[in-house]
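Here the complex is missing a single protein chain, while all its other protein chains stay put.
So, subunit A:
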Amino acid sequence: MNRRTVSLLWLPVSAIILYLASITVLQGADNQPPPEEVESLRGAAPVGEVPAAPDLKKYPKEQVPMDLQFVGQPPLIPHSIRGYQITANSNKCLTCHAWENAASTGAPRIGISHFRDRDGKVLADVSPSRYFCTQCHVPQANAKPLVPNTYQPVESLKKP
């Protein structure tokens, strides 16, 4: 037997060893419990169980306007919007925030960007694509973040 034949014989053997090794390693990985620090938002309760629901968060009736976190962020709604209808028939938000009403109500006027359609063409009234306010603007409850994060606003928006 020359050396060449021996090395050829080793080829299938090494392939089998590699295959068995990978099976062992991968199965081991499957069986390993997930690392401690990773926990789903529903907690440690088994899938079949229904964990107790957390308390409902309450929207404050009125609070000071909240700082923006990034450039172009839709401002958050600093008041309760219970019962505000935004339908094809009517838009309660616009009764204060529309330009023609903002002067008398003292509410912030809706952004100028809301008068442009998606092609950038300037319209005479609120663009239909911006009509449903709560698609972007939402009220905020003072709730603890579900997941910790280290997000920082950009320099230009940081308060001294």
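We adopt the following convention: a contact is a pair of C-beta atoms (placed from the backbone, for glycine too) under 8 Å apart; a residue touches a chain by one contact, two chains touch by 3 or more; residues count from 1.
One rule holds for everything that comes next: contacts and distances are computed from a predicted model.
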Checklist outcome for this item: Matching the hidden chain's UniProt record against "Carbohydrate ABC transporter permease", "Long-chain fatty acid--CoA ligase", "DMSO/TMAO reductase YedYZ molybdopterin-dependent catalytic subunit" or "Cytochrome c-type protein" returns "Cytochrome c-type protein"
Checklist entry - Out of A:S40, A:T87 or A:T150, which touches the unshown chain? => result A:T87
Next on the checklist: So one chain is hidden, and I want to know which residue out of A:S14, A:T95, A:Q135 or A:Q152 touches that hidden chain in the complete assembly.
Outcome noted: A:T95
Item to check | Residue of A:P12, A:P54, A:G106 or A:G120 touching the missing chain in the full complex | outcome: A:G106
Checklist entry - Which residues does subunit A use to touch the chain missing from this display? => result 61-62, 79, 82-83, 85, 87-92, 94-96, 101, 105-107
